[in-house]
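In this view, the complex is presented without one of its protein chains, the others remaining in place.
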Amino acid sequence: MTAAVLGQDTRAVGRGRPGVRWTLTAGSSLGLGIGMVWFSLLVLIPLAAIVATAGGEGWHGYLDALTNPQSWAAIKLTVGQSLLVTGINVVMGTTIAWVLVRDRFAGKRLLDLVIDIPFAMPTIVAGLVLLGLYGPQSPLGINVSNTRTSVTLALAFVTLPFIVRTVQPVLAELDADVEEAAASLGARRLTVLRRIVLPAIVPAIAAGAALSFARAISEYGSLVLISGSLPYHTEVVSVRVLGFIEGGDRTSAAALATIMLAVALTVIVALDVLQRRVARRG
Amino acid sequence: MVELPLPARWAVRLIALAYVFFLVGWPVITLAQRAFADGWSNFSQAFADPDVTHALLVTLEISVWAVVINTVFGVGMALLLVRYEFPGKRVLSAFIDVPMSMSPVVIGLALMLVYSGRYGWFGPTLEAHGFVVIFNSPGMVMATCFVALPLVVREVVPVLEEIGDDQEQAARSLGANAVQVFRRITLPAVKWAVVYGVVLSLARCLGEFGALKIVSGNLTGQTQTAPLVVEQKYNNFAQGEAYAVSFLLVLISVLCLLVVSLLRPQESSS
Partner (left out) sequence: MSIEISDVNKRFGDFVALEDVNVSLPTGQLTALLGPSGGGKSTLLRIIAGLEKADTGTVSIEGVDATRMSPQKRNVGFVFQHYAVFKHMSVAKNVAFGLEIRKRPKDEVRARVDELLRLVHLSQFADRLPSQLSGGQRQRMALARALAVQPKVLLLDEPFGALDAKVRKELREWLRRLHDEVPVTTVFVTHDQEEAMEVADEIVVINDGRIEQVGTPDSLYDRPANDFVMGFLGEVTRLGDVRLRPHDIEISRSPDLAGSSPADVLRLTRVGFEVRLVAGTEDGREVSVVTTRAHARSLGLAEGERVWLTPSSGAATVPAMTPLVRAELAG
């Protein structure tokens, strides 16, 4: 990277010297070493253990996981609900971010604070909180517990902050001049929004959507109390994995876990590519 | 700047507020109502149960350990990632984010597969030497660390990048060694980012559920944590106590958020 940063660019930029990276010294090498040992023990080796356990029986483990009808139902439900919720967040998250940045009203700071609550709240409590309003004793008379709607609701709750928090700063730093220039050139409000504002925030929306999808697909805690985890109906992959673990079937658990990791990574990479493409065009 | 026409502005504002109110606001209010349904009796009942107080203490202890470890690791890694060149840096940087897209259940499973005393890769050897990881505090601290791993790193990295290394180089040219540069220059500059990361980590650690459910064994009065107690109480029809403990946990997480939102403006003005 140093080569790229300090290469031909130095001659063009010249005065604004790029920060010079330091090569490792004895002290920092030791730090890196300790850090890597800890990181390996905590993350890398356990991840390897999952992949190794899943692949212990060759491709059978994966095939079994996919062909087991209950697991397949869980995968379909999880991926489908995660896509649905991510779609909701794209619309609502962007709307909320817009309101937080461009609107002025009393209580805006409170709204800003409330957005973060789902991120900081214990997931099991999130489920309990939703049960209070949308459960059997709902003051609204709406009871969604043990239905697929409860899955959508819980996932929408825990993923609320992601798109709001990625779009908000980009919207705030958007150059007002550009919009004014567009308006002075005769563009109408909707045209400015569509042609100027939207392209500028699409990368942020994509980044937030990736986070939101990854979180939704791996959600567990908030669903425990509200979804009922009914097989073929409201059972998500995490619950299915836990079922395998509790039943002592570690190979199936690991295989299913690996598949979900792969799906999450695929979506993250795909949205990253989209984000780069938009950024380059813009 | 584009200003929406007044009716549209009201409509958009109302949609946003209604969505957040029905999804987060009202449910949280309902929780408070349920917790205080009989005055303080839910709380007195919950806190009279030694298993509940024990679980709260366990949660606190595990969280503090995990936050301390993650802070040291996070600040160190952020420094290495921003200031130094070494092979494998990009891969490492990508892997630090992995916990964000992993199910807590899978995190628990991953740790079990390595450290379980019965079937883990290292577990039996470690237990033979008297070091029990799973169903014990070390495993619980590890699971919590794993879940909250990226939070401190991701707060500190952008700040380090933004301040650049000019000040650090100036300090070195004035005779400061690596430790002095870190203590007197780098640390004060990233102080608020670290505090912010610590508060977020603390909220995340206190609330961890899935991974801990697996690696702790959920032993009541021993390794059970506060979120696990909430589940147990709710399922055992002690819903009032579940709401009381939940309310306490929400209170802590909202306090964490308040601290963060109060810190934020200071960070930008300094």
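Read from first to last, the chains carry the letters A and B; within each, the first residue is number 1.
The criterion applied here is as follows: a contact is a pair of C-beta atoms (placed from the backbone, for glycine too) under 8 Å apart; a residue touches a chain by one contact, two chains touch by 3 or more.
Since the structure is predicted, the reported quantities are computational estimates derived from the model, not experimental observations.
*Asks:* Can you work out which residue in B:Gln45, B:Gln167 or B:Asn218 touches the chain that's missing from view?
*Replies:* B:Gln167
*Asks:* Among B:Ile29, B:Ala176 or B:Val195, choose the residue that contacts the chain missing from this document, as touch is defined above.
*Replies:* B:Ala176
*Asks:* What is the set of chain B residues that contact the non-displayed chain in the whole complex?
*Replies:* Considering the whole complex, chain B reaches the absent chain at 166-167, 169-177, 180, 184-185, 188-189, 270.
Everything below uses one rule, namely that only the chains that are shown with their structure count from here on.
*Asks:* Between chain A and chain B, what is the gap in Å from one C-alpha centre to the other?
*Replies:* 16
*Asks:* Please name which positions on chain B make contact with chain A in the complex.
*Replies:* Interface residues on the chain B side: 1-5, 9, 12-13, 15-17, 19-20, 22-28, 30-31, 33-34, 69, 73, 76-77, 79-80, 83-86, 92, 95-96, 98-114, 119-121, 142, 145-146, 149, 164-166, 178, 200, 203-204, 206-210, 213-214, 226-228, 230-231, 234, 242-243, 246, 249-250, 253-254, 256-258, 260-261.
*Asks:* Please name which positions on chain A make contact with chain B in the complex.
*Replies:* Listed in rising order, the residues of chain A that touch chain B are 1-2, 19-25, 27-28, 31-32, 35-36, 38-39, 41-47, 49-50, 53, 92, 95-96, 98-99, 102-103, 105, 109, 111-125, 128-130, 132-134, 139, 153, 156-157, 160, 176, 179-180, 183, 189, 192-193, 197, 211, 214-215, 217-221, 224-225, 237-239, 241-242, 245, 250, 253-254, 257, 260-261, 264-265, 268.
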